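All protein chains but one are shown in place.
Chain IDs A and B follow the sequence of writing; residue 1 opens each chain.
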Amino acid sequence: MSDFLFFLEVLIGGLLAGSLYALVALGFVLIYKASFVFNFAQSSFVFFAALSLCGFMELGLPMWAAVPVAISLMVVVGMATERLVLRPLVGQSEETLLMATIGLAFVVEGLAQAVWGVEVRTLDLGVGHHPIEWVMDRWGMLINKFDLVAAIVAWILVAVLALVFSRTKVGRGLRAVADDNSAALSIGIPLSHIWMLVWATAGVVALVAGMLWGARNGVQFALVDLALKALPVLIIGGFTSVPGVVVAGLLVGAFESVTEFYIGPLVGGGIDAWTPYALAVVFLMFRAEGLFGEKIIRRV
Amino acid sequence: MLFREAGQFHTSYAQDSRLLPLRRDRIRMAILLVAGFLVVPFIANDYWLDAILIPWLTLSLVAQGQNILMGYAGQLSLGSAGFMAAGAFACYNIILRIDGIGFIAAVLLSGVCAALIGIVFGLPSLRVRGLYLMVATLASQFFIVWALNKIEWFTNYDPAGVITAQHIFVLGHEFDTSVEKYLVVLGIVSVLTLLAANMAHGSPGRAWMAVRDMDVAAEVNGLSLLRTKLQAFAISSFYCGVGGALYTYAYLETVEPSAFTIHMSFLILFMALIGGLGTIKGPFFGAAFILFIPIVLNVISNEVFGNAVNLSLLSALEQLIFGVMIIVILIFEPLGLARIWQLFKQRLRLWPFRH
Partner (left out) sequence: MLIEKFLRQAVAGAALGGLLLAASPTTASAQDYTDEQYFGIPSIRVGPYNVMGTGYFGGEIDYMNYVNMTGGVNGVKLTWEECETSYNAAKSVECYQRLMTNDKGQKMLEWDPYGTPLAYAVIGRVADDHVVLAQAGFGRTDAAYGPVWPWVFGVHSNYWTQIAMTLRFMALKEGGIDKMKGKTVAHLYIDTAYGKEPLPAMRVIAKNWGFKLLEIPIAPPGLEQQAQWRRVRAEHVDWVTFWGAGYGMSGTAHTTRASVGFPADRVIFVTFGGAEEDMIAGGKDAVGTYAMGHVLPGRDNIPLIHNIWEKVYGADKGNMEDPNRVGTLYYNRGVAAAVIWTEAMRIAQAKFDKVGKAITGDEFRWGYEHLDFTSKARRDFYGLGGLLPPFKVSCEDHEGGEKFLVLQWNGKKYDVVHDWLGPDDPALIDNLEKESALKYAKEHNMPIRDCKDWEPWVWK
């Protein structure tokens, strides 16, 4: 197998993993767009959603029934969060809101463990973690079938959301809200409905992310650390852009994978702890609002 | 009734610009210091000194660093644990490699090391702000811990990559017991806190706040943004570095770089935020809240329920309650505990004749 093909394998592996980062980051973007909150609890939602889905299945529900139940649960959790935590804090500073969502993360994590206990669960989505044979036979490259399917799901979800936001009335409302809360309100856009809707959507996105990551890594507490993977993606993609998240996810995944594989061994390895952040800093230097973020004209 | 501030007039600028312009505040500060240095050592047991007061003081200092950067200079940052690690490992190496250097000098030098690193990682602040800056500063957190893990020289080639703090020597005397360590920590923290208050009230503080409130206006008024921001980063990192060294030498003793996790950075951020940004008192309140509430909840639940109920459920509920408390405080008073304290004082000032 040639070096080039192997490079391609490393690259594609990274790109697919990056799509999954994008999926986590997507939840952050939705919330940030509507409420200007960096919702630190988003990855706790991911953990809670995956755990609840497994919990429902343990209680005897088949997967096709458990998923809608979990979706409803996440919609309720999302809306409740908006109503109980974010609404009373409208108009507070960025830092205060961030802090509140961190408090929320404690609540959600505590709740998840209190309700569902501590056991590690697995989620089998019916797609194995095996190389795609067709590619393997032809080029000798190993491309993870599960990662490919998961990435496609992520891309579809992003495409649907992007379409909804650009083509529907709700989407236009959301964009108006994202531009200016009070202006949107004054022209009759039902602000509170939009907020509710976005938080509910973020809950559902968390469930999808939870299912894919849960099937990939096991349904367990470390899923709450996914936020750390999403942060550089957010910076590069811009906090407010849905398509930006995908591009940035691909970029971060590929960069992280390639640098760790080719440069890591030269400097002792483990560099993927910080390479995505370094990449994000480089991007910030040249394009401070991210790839697709809205250009904010603001001197610093 | 209890608080009377009327009748105090300042007749010179020097009087007016004192750190504590009110006599009552000066008396209270004196009482606090006397209590801290002379009373506490005699009444507190090892548990209180070792497990409560020392970590509280050191982390308050780190939170103070975070507060200087975030509260005064308005630069959202999230890498304080990385600078703590830098300080701790610098201190270890300075004492190891420089013969006969005293502890105080080593700690201050390690603060300087952290400050230098802080300046480098503060550079992105010239381009970005807000959440973007926060994520950029996270790079420092991960990079510093990684570098300390990789470069074995920093840990003096320990097989596991941990350092064990040397004994604390100040002026040839070994500070070994809990009380002695507490006094060293309290001394350094008091001096640095007064210094912070001084800076915050003086021209550096005014420059920071000008940059925070309106950077363009600050620049127009002749402030160098570059200098002011990097100065804030340097001083903030200095506090974090000193705090990290104290945390290691007076509290944990044996640490690995990975002990300074991103979660620790978050805790420090909470302390600064929930205490109240832009106040000198805030970090002390915040550190107390973040450190003690989980302990209190754990003690209460163990005392009350003992072995009677499912302890795993109980631990999860403790976490939940802690989160709810944070949210409630923020909803009730977004400006933090220091603000609540201030409002409380307002009320006392009028008490008992409110109308």
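The rule is simple: contacts are C-beta pairs under 8 Å (C-beta built on N, C-alpha and C of every residue); 3 or more make two chains touch, one makes a residue touch a chain.
Not measured: the values here are computed from a predicted model.
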So which of the visible chains would the left-out chain be touching?
A, B
Just one of B:132, B:146 or B:239 touches the chain that is missing; which is it?
B:146
Contact with the hidden chain, among A:41, A:85 or A:114, goes to A:114
Omitted-chain contact residue, chosen from A:40, A:56 or A:239:
A:56
If the hidden chain were put back, which residues of subunit B would touch it?
46-47, 50-52, 55, 142, 146, 149, 156, 159-162, 164-166, 251-256, 258-259, 294-295, 298-299, 302-319
Interface residues of subunit A (partner: the chain not displayed):
6, 9-10, 13-14, 17, 56, 59-61, 109-110, 113-115, 117-124, 128-131, 136, 142, 144-147, 213, 215-226, 228-229, 256-258, 260-261, 264-265, 268-273
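Everything below uses one rule, namely that only the chains that are shown with their structure count from here on.
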Between the Cα centroids of subunit A and subunit B the separation in whole angstrom comes to 32
Touching subunit A in the complex: which residues of subunit B?
70, 76, 124-132, 135-136, 138-139, 142-143, 145-146, 149-150, 215-216, 225, 262, 266, 269-270, 273-274, 277, 312-313, 315-327, 330-331, 334
In the complex formed with subunit B, which residues of subunit A make contact?
38, 85, 88-89, 92-96, 98-100, 102-114, 117-118, 228, 231-232, 234-235, 239, 267-268, 270-271, 273-274, 277-278, 280-281, 284-285, 288, 298-300
